[in-house]
Structure formats: C-alpha cells, structure tokens
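Could you have a look at this structure, given as structure tokens, before my questions?
One chain of protein is taken out of this complex; the other chains stay put.
Per-chain numbering from 1; labels A and B assigned in written order.
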Amino acid sequence: MTPGPALTPDAIADRLRDAVAAGSPAGDGPAVLDTEITQDIVTVTVAPPAWVAALACARDELDCDFFDWLTGVDELDAGVAVLAHVYSLAGRHHLMLRTLLGGEPRLGTATGIYRGAGWHERETHEMFGVWFDGHPRLDPLLLPDGYGKVPLRKDFVLAARRDRDWPGAKEPGEQEAARGRRRPPPAIHDGWPAS
Amino acid sequence: MAGLVTADLPARSRGVIGLLEENCTVCMLCARECPDWCIYIESHKEPVPSVQDASPPGTGGPAAGGPAGRGRQRVRNALDRFAIDFSLCMYCGICIEVCPYDALFWSPEFSYAEPDLRDLTHERGRLGTWMQTVPPPPAHDPGAPAPKELLAAQAADGRPGTGAGARPGTDSGPRDRPASGS
Partner (left out) sequence: MDLPSPRAGRDLSAAAVPGTPGPGSSVPGGMASDTVVLDTGRGYALWVFDAGLACCAVECAAALSRVNGSAGPGPVQANVFIVAGTVTDKLAPLVLQAYQQVPDPKWVLSFGACSNSGGPYWDSYCVVKGVDQIMPVDVYVPGCPPRPEALLHGLDVLAQRHPVAGALAGRP
C-alpha cells in the first residue's frame, strides 16, 4: 500500500461524492444526500439504493480498507439509519457512511465489499430489525433463540426499569414519592410509557 | 483456609461503603445518582425547635420570644432508613463522590459474603459499623503539591500554619508536610 498525500476531509467528501455520482444510474435521484464534517470525520449520507456502491467507492477510490463497524440508529419518525465506519490505513482518514431507511427497513448487504460486516449486520438485524438483502446468514447473534423483539428500537420498553420504583423519586423528607409529580430517573426520555 | 482471610490491600481499596450518619442531611443525591438504584433512603421531616421556644409565648417583649419575635420554625430531614444493596452495587463510587457532606466513605473490607441474598442489603446500623474500618486518607506522594484545603486556609489567613487550615492537635501544618516549594 503506497501512502499518498493526506486527504483533507473536504477532499474525501468530494471524491466520494463524485465517485458515487459517477457510478449510480441517472434518474434515480441524487445518490449523495448530505455531507457533514465534524472534527475531521466525514459523514456522508447516501440514498439507500446507492449504499453498496458508496461502500465500494470508499474501498476502491478512497483506500478505506479497514472496516470498523456497522450499526443502526433509531431516528423515530424518520426511520432507522444505518451507519458504517471505515478507515484507510494508508491515508489515515476516517469515513462514516450513513443511510436512512424509512418504512420497512431493508438494505443491501455490505458483506460483498467488506467480509467483516457479516456479524455487524447480524447484530443490526436482531437489534433494529433491519433486513440485509444478500447476507449469507442473518441468524440471531446475541439474543436467545425465539426472542422476537427488537430491543434497541426506541419504542422498546425496558421492563426492568419500568417495573421497579426508582429510589431517588422521593424528595428529601418525603415518605412516599408523590404521584403525578414523580421526577423520572435519568436516561429515560420524555414520552416514556408512564408507569 | 480456615479463619480470617487477610490481604495486603493498597490504599483507597474499594471493598465496602460506610455511612457516617451524622453527616447525612438526606439530600438524596446518592440515591439519585446511583446507576444501579441500589441505595434505599427513607426519611421524614422534623421540626427543629428555635432558640426562642425556650420562653413561653406571650411573656416579655419581642426580644424574649413573644409571638412577634418568635423565630421561624426550622425543619430538618431525619433519616429513617439508609440501606445499600451490595448484591446490586457495582462499586463505582459515584455515591461517595457526589455526597456533598462527606457522609459516605470507602472501606477496604471484603469479607462479607452471605448465604442469604437479603443479608447483602446493609442497613444503616451495619453501614455505620463499617466506618470503623475506614482507613485515614493516604498521605500525598512526596513532591506533590500541598492539599487544596491547606492552601485555601493559608490564603485566607495570610499566615501559614494557623487558623482553620491547621490540623487539630498539631502546631502548624506545613512543618509536618514535605516541602513543596512553599
């Protein structure tokens, strides 16, 4: 691997955008939807049909030969986002690829480009319910067989925290936590099912 | 293997948590910050008689505590129950760090295994007895800067070694400490 000159984040974004645009069929709408640069990490949001092509461009055009991780984020009404982080060992630059899946979340598999994405996609499938087309074996990885639910979605209720009274709910000197005025324990956001 | 199991423990070892009950004002911060929800506190409010309650109302003038000069009745929190469930505790120390009144302390004791899970919830009596095993804070490393309390006391008094900063029972603080450029 011959190390080339270090690429700036803007250069990375431009090269990826050009490569993806060149490879995607015209008429399908813009492939690259958004580019965000935060602390030298480029996050490029692509349309779901261009996901696999974008990963191929990252590996071939930008020398991103190290596949770090792939995971999902539940964006509530917007759908489920899938993120992949790749890195170039020669150029020492990071790249985050992102796509947003509305409705029934289905996406092409990354295992054809990066073999190591296999287990990451299995975990994303069982935790977020994303289906990866073409994945050789999308079986549950960490959850017990027959679990049936998708735990990392925001509407999944963590029963243990819901069913247990928070010891900090009482005010100092209060005998019992006042109903209705109960302050929620930390890490439970607004809209949590009221217990 | 029979008998007491001892170990050569380093300073600040985290074995069990002791409660200095007289420092606790039932602010509930430890119970709220505990990530495991394993601190159980129950309390009630108690009126604290004000100084002027000593003289019966209506006698004397306002200075003597007549109705017009009666001190505002103060209320304090009285601790009923303070329990730590050590079967859940992950010994992170957040409760000890967050306590504003230094009522919780680390103790290096580790020999409190129980046959019954419920006995691993230590109530305030047992937490108080753990205080007897809390070691004094370890000395600062040689060459380390002086403790902030000492520096603050010196700044407040203008004279080293006197005033509130000096440790009780010693003549002057700095003489006991290794020179650190002061």
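As a convention for this text, contacts are C-beta pairs under 8 Å (C-beta built on N, C-alpha and C of every residue); 3 or more make two chains touch, one makes a residue touch a chain.
None of the values given here were measured: they were computed from a predicted structure.
Checked against the full complex, the one of A:6, A:22 or A:142 touching the unshown chain is A:142. Taking the complete complex into account, B:15 is the one of B:15, B:128 or B:147 that touches the chain left out. Residue B:87 is the one among B:23, B:73, B:87 or B:129 that touches the chain not shown.
Listed here are the subunit B residues that touch the chain not shown: 1-3, 5-7, 15, 35-37, 85-91, 110-117, 120.
On the side of subunit A, touch with the chain left out of the figure occurs at residues 142-144, 147, 149, 151, 156, 158-161, 164.
Convention: only the chains that are shown with their structure count from here on.
With centres set at the average Cα position, the gap from subunit A to subunit B is 45 Å. For subunit A in complex with subunit B, the residues that touch the partner chain are 164, 166-168, 170-175, 185-186.
Residues 25-28, 31-34, 37-45, 75, 77-78 of subunit B are the ones touching subunit A in the complex.
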